[in-house]
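Only one protein chain is missing from this complex, and each of the others stays in its spot.
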Amino acid sequence: MATKETQLAEIREARAQSSETKRPTIPALEEILYEFLPVLDHGCIRVVDYMGDDAAVVQAARVSYGRGTKKISEDRGLIRYLMRHRHTTPFEMCEIKFHIKMPIFVARQWIRHRTANVNEYSARYSILDKEFYLPKPEHLAAQSTVNRQGRGAVLSPEEAEAVRTLLFEDAERAYRHYEHMLNDDGSGKEQDPDRSMLARELARMNLSLNYYTQWYWKIDLHNLFHFLGLRADTHAQYEIRVYADIIMDIVRKWVPYSCEAFEEYHLNAFTLSNTMKKIVCRIITGEKVTQETSGLSKREWDEFTTGIGMARS
Amino acid sequence: MATKETQLAEIREARAQSSETKRPTIPALEEILYEFLPVLDHGCIRVVDYMGDDAAVVQAARVSYGRGTKKISEDRGLIRYLMRHRHTTPFEMCEIKFHIKMPIFVARQWIRHRTANVNEYSARYSILDKEFYLPKPEHLAAQSTVNRQGRGAVLSPEEAEAVRTLLFEDAERAYRHYEHMLNDDGSGKEQDPDRSMLARELARMNLSLNYYTQWYWKIDLHNLFHFLGLRADTHAQYEIRVYADIIMDIVRKWVPYSCEAFEEYHLNAFTLSNTMKKIVCRIITGEKVTQETSGLSKREWDEFTTGIGMARS
Amino acid sequence: MATKETQLAEIREARAQSSETKRPTIPALEEILYEFLPVLDHGCIRVVDYMGDDAAVVQAARVSYGRGTKKISEDRGLIRYLMRHRHTTPFEMCEIKFHIKMPIFVARQWIRHRTANVNEYSARYSILDKEFYLPKPEHLAAQSTVNRQGRGAVLSPEEAEAVRTLLFEDAERAYRHYEHMLNDDGSGKEQDPDRSMLARELARMNLSLNYYTQWYWKIDLHNLFHFLGLRADTHAQYEIRVYADIIMDIVRKWVPYSCEAFEEYHLNAFTLSNTMKKIVCRIITGEKVTQETSGLSKREWDEFTTGIGMARS
Partner (left out) sequence: MATKETQLAEIREARAQSSETKRPTIPALEEILYEFLPVLDHGCIRVVDYMGDDAAVVQAARVSYGRGTKKISEDRGLIRYLMRHRHTTPFEMCEIKFHIKMPIFVARQWIRHRTANVNEYSARYSILDKEFYLPKPEHLAAQSTVNRQGRGAVLSPEEAEAVRTLLFEDAERAYRHYEHMLNDDGSGKEQDPDRSMLARELARMNLSLNYYTQWYWKIDLHNLFHFLGLRADTHAQYEIRVYADIIMDIVRKWVPYSCEAFEEYHLNAFTLSNTMKKIVCRIITGEKVTQETSGLSKREWDEFTTGIGMARS
């Protein structure tokens, strides 16, 4: 991998280019294009390219010859209508490309979103950098006692430090042995001429899941919203949620109307099941409904009261 | 649908916009952006937006921080290597968006390519224009006698004219009845106040498959190459091949190295089956091989000799 | 196409086969396997094959070595949990394959569901049967005045008959001319030796969109639920909804727990937007909320009251 200095020079050079275009252009994205937005201790998100804007959603929905936009209020209304009624194809007409660096265990969750294009840095072909994720003490938490796949109370400072020491030492040692097995002097020659250079595709298996990998990731707006709906959710693991949160900020700059509609109708929405619908009706008509009389299990009742905002989650 | 004049005004307006961008920009595509490229008698292809260029393929393959390009000869070599060895993901990093107008029977073949984004003009919501495809006499051919899904000899001028008259009169009548059932005066009111206005989603079923529809179509470069490999092929139906040919010209302007590699390694390549490989080896070592001694059926032998260019197709 | 008698004989023969299998097997589906379930006037749905059952969902969710099922009540609870929390991948572990015959304009809506496998009868290769959809009088309705893509009042018997006559005569004439242009005596030879046989890929363009086509369609349970969520919805066009309704019945036999969960949490659910959530909270805490004080547009207010079942749709 190139050194940090080389990377910054490459970014500067990419940012220095400028062309005239007839394509929809978003000044707020141009502002941050190619920039290194830091995430966690060594990760990053970089916007590398984008296609379309809010008007491109409208244009496709209308299959129009020009930009297809009318009055701003009409465009906003159409976008909200499309989002509300699951007319998802117009949102597929916008596309964004990121360069992302994240721990391997995050990448393993991320890749489950199949409707995207991915080009990952190859550890068969290249040598991984010595960069691993070490959680901050405040992010080291105990297994949740209520949610089998989540975190509960934060560890005490002493326990957190003990965990961090373990993680740090194991990751350091793993990399030392990785380097030892590779036996590469940095130029593709043996460091120690008396030993072989183990194939990269083999040596990498000694690295732990908190090592960073990176990839180019390109996705359309509809599928990005789907990703954000799952990964910007409070049930997502913290280490992927921080990426989703930064991407939300980027999307807000890129397509503000679409993003607003997504937050209104999806991210901050709550789906009433058939039984819950009936409960709401009963409540509205003046009936007092409790969990016992609701027809819901304790668990679903909690999801209901939390979901509509009556109880705190 | 808007009138031709409105459409042209919209295109002019879209073409008049201009912004500064740091994104990769292709002057040859900017030149034709939004323009109406005519196909068949009423169809068109319009490039509406694009993302990336040849350097974006290289950049993703290298997962680099800047544009990732080195010397032009190295970039070209890498692109050819990627194409040859089926490393397809870097080609997914370029994206293009078209507005396309084509006969419904062409659209029905086109939509079979699933890895693309589509927004079609809705005949449930809107009224279709009176535009249908009427083949030119030289494109009216008899059923092929050698290929069960293809054309053979061109019809005589008299027969062609008879067919054209049938097609023309049936399409005209179908539209007349479509309009009659819709009973729409053009402003959403009844033309004839004594009759109902049949639902659009019903009335459209009377139109024939040569009526034009239109859609926005967005696809990445790898999947576009796959589309072109099938639809720019001589076995594709003429009416979709003319679209594929124009798209090939556009792709050549957009990503010349990638397109050249595609033509070299796919479009104009020929795959030798295991048996054919052995035949080539036998021939090279001086043996005279005929269909009878080849181990191939008559049909495969013909495909072989035609495929490597020994016989004419 | 084979004659009806040949088709029935083929179905009988397929139904007569019987094997021992260790795979999950659903007696209720075996009962109808290969059978011709009629839809509309000439359409059909046939279940041709299936893989998995409710237990297969549970088995995949638990990544277990055996069938993975525990007590029936636990399995049902897990399926409901998975459905409610959008853990969609276990539902992808069931697969079903249909043979479907439907009007072309229905096929055109259907094919928009991209995550499925399709093999359509080729009108380039074969000759289409003379079968077209002629709506019953009670399904001929006027354009809706409130929903731009929907139907309103049913036509009067006289108007309906007039429309049916138009549709019938145009479809009959289109086929007559199709046959004339094909000039095929049924065995691939000219009927009239003095005329050419127009290529099938050309002649078919004269047929109207109410002609029937057919295909094999294979899809996993998650994507089938997505299809049903859109096409069994009251906003779907009647002619595709009747297919969706029959498929719902089939799915109910196949995976009763998954289907029940789908109906509870999706099909009959209603999503409260962020603003609607707040309205429900205000109502529950005793506030009287009207459209004017709700923060919702008239249109969204109607969707809200209809959606939770306070108003009739």
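First chain written, first letter: the chains are A, B and C, and each begins at residue 1.
Definition applied: a contact is a pair of C-beta atoms (placed from the backbone, for glycine too) under 8 Å apart; a residue touches a chain by one contact, two chains touch by 3 or more.
Only a predicted model underlies this, so the values are computations on that prediction, with no experimental measurement involved.
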item	value
Contact list for the unshown chain, restricted to visible chains	A, B, C
Touch with the omitted chain, as defined above, among B:E30, B:D75 or B:E263	B:E263
Touching the absent chain when the full complex is considered, from A:E161, A:E201, A:D233 or A:D249	A:E201
Contact footprint on chain B, counting only the chain that is left out	84-86, 89, 230, 235, 263-265, 268-278, 280-281, 283-284, 300, 303, 307-310
Where the missing chain touches chain A, by residue	103-105, 108, 111-112, 114-115, 118, 122, 124-125, 133, 135, 140-144, 148-153, 155-156, 159, 163, 166-167, 170-171, 173-174, 177, 180-182, 195-202, 204-210, 237
Interface with the undisplayed chain - residues on chain C	2, 6-11, 13-15, 17-25, 30, 33-34, 46, 48-52, 56, 59-61, 63-67, 89-90, 92-93, 95, 97, 99, 117-121, 214-216, 218, 220
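Simple rule for what comes next: only the chains that are shown with their structure count from here on.
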item	value
Magnitude of the superposing rotation for chain A and chain B (Cα, nearest 5°)	180
Distance from the mean Cα position of chain C to that of chain B, given in whole angstrom	28
Centre-of-Cα separation between chain C and chain A, whole angstrom	34
Junction residues of chain C, two or more chains touched	none
